[in-house]
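Yeah, one chain of the complex is gone here, protein chain that is, but the others are all in their spots.
Moving on to subunit A:
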Amino acid sequence: MGMSLETGSSEHVEEDMLVARGLTVGTRLRGVDLRLGPGVGLGVVGRSGSGKSTLARALVGLEPELAGSLQLAGRELVGAPRAAWAGLRARVQLVWQDPATALDPCLSIRRSIEEARKLAGRDRFTRDDPRLRALMERVALAPELLDRVPGALSGGQRQRAAIARALAAEPALLIVDEITSALDRPVAWTIVDLLRTLRTGEVGLMMISHDLSFLPGTVETVLVLDEGSPVESGPVEAVLGRPQSATTRELVDAAPRL
């Protein structure tokens, strides 16, 4: 059995909630229970190979070998035909680990954003759309960068562009997979600050990180994975402050600090 993370406030419409019960992916991930959606902030931590990215991929429909239950708006996705997953595209967006390969190198940031809107079934932004300007402002990117390709941006700018692309789909849930690990620490903190700002809005967040220092203040609860199984979960301050499992203790002890 997995662990329960029923932290989503009930006033949010079920329509936007993604709920996993005993979610299992082949032999790589076993028995994960979680509830994600607007207003929910969950951190997922664990060592390399613990199943964090597998979980992220499973939640956006990129893992074929699913078992257990995964429901969006109360509708079961495990074992359902591909068409049933279509609604997920607009509601759940994943930002990948490596900013160098997360964006299409041939597309300008503007076109990447357009593509995300189209795939999510959203209307097109016009060239000077105030919503597009607001989006760039939200991720703190100068609007001049819209017509650049990813290769002409710094690592931090690319990660902001990837977040802008994800937000352009107007998701209820943003999943970010180690998005600070390729950045130097001062720049990494600016991305974490951006995530914290986004949390003041409605969008839910699942943040995968092996660096625990970014989690408190960004998410409320944390799930610890070890070799594909959940080993500990609960409020982020409690789990990191008084770790109960050996896995969590090892992660806390190894965190870089001065």
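Methods note: a residue touches a chain if its C-beta (ideal position, glycine included) is under 8 Å from a C-beta of that chain, and two chains touch if they have at least 3 such contacts; residues count from 1.
Please note the rule applied: contacts and distances are computed from a predicted model.
Of "D-proline reductase (Dithiol) PrdD", "ATP-binding cassette domain-containing protein", "Transketolase" or "Sigma-70 family RNA polymerase sigma factor", only "ATP-binding cassette domain-containing protein" is the UniProt protein name of the chain excluded from the display. Among A:L59, A:L88 or A:L251, the one in contact with the hidden chain is A:L251. Considering A:P143, A:P216 or A:P235, the position touching the chain not shown turns out to be A:P216 (whole complex). Contact with the chain not shown here comes from a single listed residue; of A:L77, A:A188 or A:V239, that residue is A:A188.
Touching the omitted chain from subunit A are residues 47-49, 154-156, 181-189, 210-213, 216, 250-251, 253-258.
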